[in-house]
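Just dropping this structure here.
Note that one protein chain of the assembly has been removed; the remaining protein chains are unaltered in position.
Let's turn to chain A:
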Amino acid sequence: MSTFSFAEATEWRCAACDQPLQPAKVKVTYLNAVFNVELMVCPACNFILVPENLAMGKMLEVEQLLEDK
């Protein structure tokens, strides 16, 4: 399965670990579908950032597509 990258330089830092975020591969799932994507993640504690434009854009689109399967 190919990996789409949504990783983009960001000013957000992990507050707990005091670390900048870095691109990392993440498996996101919805209704039995699995996607490999690259997102910005805290390298220490794995806090994953889902930015607003991704959540309300591409993700919402795919969610609705899967819901109509």
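Things to note:
Here, a residue touches a chain if its C-beta (ideal position, glycine included) is under 8 Å from a C-beta of that chain, and two chains touch if they have at least 3 such contacts; residues count from 1.
Please note the rule applied: contacts and distances are computed from a predicted model.
The chain not displayed here is annotated in its UniProt record as "4Fe-4S dicluster domain-containing protein", chosen from "4Fe-4S dicluster domain-containing protein", "ABC transporter permease subunit", "Heme exporter protein C" or "EboA domain-containing protein". For chain A, the residues in touch with the chain missing from this view are 11-16, 21, 26-31, 35, 41, 45-50, 52, 55-56, 59-60, 62-65, 67-69.
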